[in-house]
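Missing here: one protein chain of the complex. Every other protein chain is in place.
Read from first to last, the chains carry the letters A, B and C; within each, the first residue is number 1.
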Amino acid sequence: MSSELVPVMSADDIATFIEQHFPQLNEGGQCYFIEAIEPGAATMRLEPDKRHLRPGETLSGPTLFALADFAAYVVILAHIGPVALAVTTSLNINFLRKPSLGTLYCRCRIMKLGKRLCVVEANIYPASGGDSVAHATATYSIPPR
Amino acid sequence: MSSELVPVMSADDIATFIEQHFPQLNEGGQCYFIEAIEPGAATMRLEPDKRHLRPGETLSGPTLFALADFAAYVVILAHIGPVALAVTTSLNINFLRKPSLGTLYCRCRIMKLGKRLCVVEANIYPASGGDSVAHATATYSIPPR
Amino acid sequence: MSSELVPVMSADDIATFIEQHFPQLNEGGQCYFIEAIEPGAATMRLEPDKRHLRPGETLSGPTLFALADFAAYVVILAHIGPVALAVTTSLNINFLRKPSLGTLYCRCRIMKLGKRLCVVEANIYPASGGDSVAHATATYSIPPR
Partner (left out) sequence: MSSELVPVMSADDIATFIEQHFPQLNEGGQCYFIEAIEPGAATMRLEPDKRHLRPGETLSGPTLFALADFAAYVVILAHIGPVALAVTTSLNINFLRKPSLGTLYCRCRIMKLGKRLCVVEANIYPASGGDSVAHATATYSIPPR
């Protein structure tokens, strides 16, 4: 846990920013939604469709990676504001269980927000309940402010 | 390096297998190509298009992740054959440099092929020359044979 | 979170097992202590001394790695029992803040306990309070039972 983190953007602010700067994210139909922004944390929702499937009617690895990476980007954006651009420098993901086709949540938590690096943890779990399907930790480089 | 690895499928065998089992991979136009299968290694080629871009005309993180993950799947398939289905259990990726829109190669090398786990290293670099843009290591679970 | 995990060994059982099988762990003076075993989790305590320091009066990276690895071993042992021997297959650690010389706790949580693999999360924080100093995720191979 990282103490004393205060969001500087609301979920609506971020949604507007994303729409302007990442229009391709929801191309082919919106699938990513911001559920909540809290001190040090953010929750995203993915409504997957056929694009996200792999054989065996399970969601693909790149889908889970993209969800974790995007949620991490959002939680950082929420805490450093729209000026700076965070860039992923590394991401480690564990695939825990096969997710079936259905709504997923990704809860992302800032473990450290430094001047140059931000380290984030992401936990992905099905909206229908049950254990986590994936867990990731990621590091982002933050440009000089 | 893992000694004494011998591929049991050719690049053409694998391409046919992929086409049958992962038709969605190249949906919207083929972008992944198998360049070479060698003892303990495989090289893939990605011909990226607009789907793979993120702001700043650079290729997105999920694109590089998907390329590494797919190349790792291919090198394992080449060495254990089409019967077994390898599943990614974890993947660690370092983003080293921003790749511009252009052909990428991913060279994948088996570090260990055990009875239950296969550990693979993937190196992604631009066809136009220059330093690596990303490096990944990944572990796959191999079902009992 | 992994549901329905039940420990099969107590903290005392594990301490005795460790003493018998890993005598070198506390050579030069006991420094590792088991604080608590709970369903799906375990907490270890490290009382560091000069062996664990690096320049700048901070605890060394290998000290934090060893603590996370050992705590993960303990939580798995607690849940699969003394018969099986889990082996670390991979470990990813983020160093978040410089820990000063003082008691550390490591809380370890099982994210997945499968037939062949166990995935664990470890969080290291100072007994004196304050933010986490390191966070790790690790995968262990579990021999056939």
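Some notes on this structure:
Heads up, the rule we're going with is that a residue touches a chain if its C-beta (ideal position, glycine included) is under 8 Å from a C-beta of that chain, and two chains touch if they have at least 3 such contacts.
Model, not experiment: these values are computed from the prediction.
The residue from B:His21, B:Arg97 or B:Arg116 that touches the chain not shown here is B:Arg97. Not every partner is drawn; the one left out touches chain A at residues 89-90, 92, 116-117, 119, 139, 141. Residues of chain B that touch the chain left out of view are 1-3, 92, 94, 96-97, 111-112, 119, 121, 130-132, 135, 137, 139. Counting over the whole complex, chain C has residues 21-22, 24, 50-51, 53-55, 61-62, 65-66, 69, 87-95 touching the chain that is not drawn.
Going forward, only the chains that are shown with their structure count from here on.
Chain contact topology: the protein chains form a complete graph, every chain touching every other one.
Centroid to centroid, with C-alpha atoms defining each point, chain B and chain C lie 34 Å apart.
Centroid to centroid, with C-alpha atoms defining each point, chain A and chain B lie 24 Å apart. Here the spacing of chain A and chain C, counted between their Cα centres, is 28 Å.
Shared interface positions of chain B, i.e. residues touching 2 or more other chains, are given as 89-90, 92.
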